[in-house]
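Of the protein chains in this complex, one is absent; all others appear in place.
Right, chain A next:
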Amino acid sequence: MAQSAVAQPTASPTTPTAVPAKLPISAIAPWAVFFGILMLVLLYFVGAEQGATSLVSGEGVHEWVHDARHLLGFPCH
């Protein structure tokens, strides 16, 4: 342990990691809005549809993802 701790500063072959440049907000925003909403809709269908609220009638979605909903920690029934 002590040996490697001593050796590391001199032996380290990697240069210090360059901090990545910032990505401008204007480049992120369109992706974030469109895909962010899409992803949230997906999560809604896995996590809550046909439980507390229902967009599609019946029990099919709820029953299909039943086990996943339980094991991912969403309130199921």
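Here, a residue touches a chain if its C-beta (ideal position, glycine included) is under 8 Å from a C-beta of that chain, and two chains touch if they have at least 3 such contacts; residues count from 1.
Criterion: contacts and distances are computed from a predicted model.
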- From the options "2-oxoacid:acceptor oxidoreductase family protein", "Sugar ABC transporter ATP-binding protein", "CbtA family protein" or "Cytochrome c oxidase subunit 1", the chain left out of the display has the UniProt protein name "CbtA family protein"
- Query: At which residues does chain A meet the chain that is not included here?
  - Reply: 17-28, 30-32, 35-36, 38-40, 42-43, 45-48, 51-53, 59-60, 63-77
